[in-house]
Structure formats: C-alpha cells, structure tokens
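Only one protein chain is missing from this complex, and each of the others stays in its spot.
Right, chain A next:
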Amino acid sequence: MINNEHTIVKVGIADLNIVSAPDCIRTTGLGSCVGVVLYNQPKQIAGMAHIMLPNSKLAKQTNLNLYKYADTAIDILVDQLCRKGLRKSSLQAKLAGGAQMFQFSSNNDMMRIGQRNIEAVLQKLAEHHIPVIASDVGGNFGRTIEFDPATANLRIKTITKGEEII
C-alpha cells in the first residue's frame, strides 16, 4: 500500500523544525512573533522557526532558549539545513507575523516587539545573504502559517482578513 498521507509538522512558540516534501510545516497563532521559513525548492526541504523576541543579548535568562530569539534561531535553522546537505547560498526565505495586537499608550518597548522582531529577522537574513522572496508582516491581527516544501507556497490564515498564499 502506498502511503500518500502527508504529515503536518508543528512548530510551537519559540521552537523550530525541518521538513521535506511531501510533509508540510506549520505554526499557529502568530501575533507579534515572526514565523520564518528557509527553504530550497529544488530539494523540497524547508525549516521553520517561530521567533518570539529579537535579541538574545537582552535576555535576563541563564538557561537561554536559543530557539526564542531572532539572532540565535536563524543561525541554528541555517546550520540544520546545511547539515541536510543544502548550501547556504541555495536557501530562500519567506516570513509572516510581527503584528502589533494592541495599541498601548505606554511607550514600553516590549509593546512594539512585532516591528522589532521583523527588523531583527531581516537583518539576520541579510547577514546570511538569504533573499526574502515574500513576506506578510505587520498589522494588528493573528496569523497561522503553513509551508509546503514541494511548491514553496506559504499559506497564511487569518480570522478577519481571510486566507492568502505567498
């Protein structure tokens, strides 16, 4: 019997994972967090990180969760994809998220974290010379994203703005 069922690999908050076709990879309920997908379409392999904070150097934590921060998670994702036999120069990126869910009056930096996450991710991708092929970022709404390494489509679901594929 041929098993043509594909699995959907889940990525939690401050988490990352890697899939190859026919499996898909998804993360749910992105608000200010940014979902970053790095992929190589000919090889049909992709990795996704659900990034919560921009900079690990600002952490006040002793046991750092390296998957939580833009600067560390993207390094790890690149490294893991390279271990799968991909060359860094063959990777491309898509990203979504980085919303600001609430308009706070206090100018607490934590409260515009979405924008800071996006900037940190873009900066890190630029350091690795990984081109951003498509993105859907900002706004004030949540997103669930699912990436299919076979087609390199990133499907973005929202509650109020419907669904789109980038």
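In the analysis below, a residue touches a chain if its C-beta (ideal position, glycine included) is under 8 Å from a C-beta of that chain, and two chains touch if they have at least 3 such contacts; residues count from 1.
Criterion: contacts and distances are computed from a predicted model.
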Notebook entry, point to check: The complex has one chain missing from view, so what does its UniProt entry call it, picking from "CheY-P phosphatase CheC", "Molybdate transport system ATP-binding protein", "Isoquinoline 1-oxidoreductase alpha subunit" or "Tripartite tricarboxylate transporter permease"?
Noted result: "CheY-P phosphatase CheC"
Check: Hey, which of A:V19, A:V37 or A:A99 is the one touching the hidden chain?
Finding: A:A99
Next item on the list: For chain A, enumerate the residues touching the unshown chain of the complex.
Entry: 12-15, 28-33, 52-53, 58-61, 65, 68, 99, 101-106, 110-111, 113, 140-144, 157, 159-160
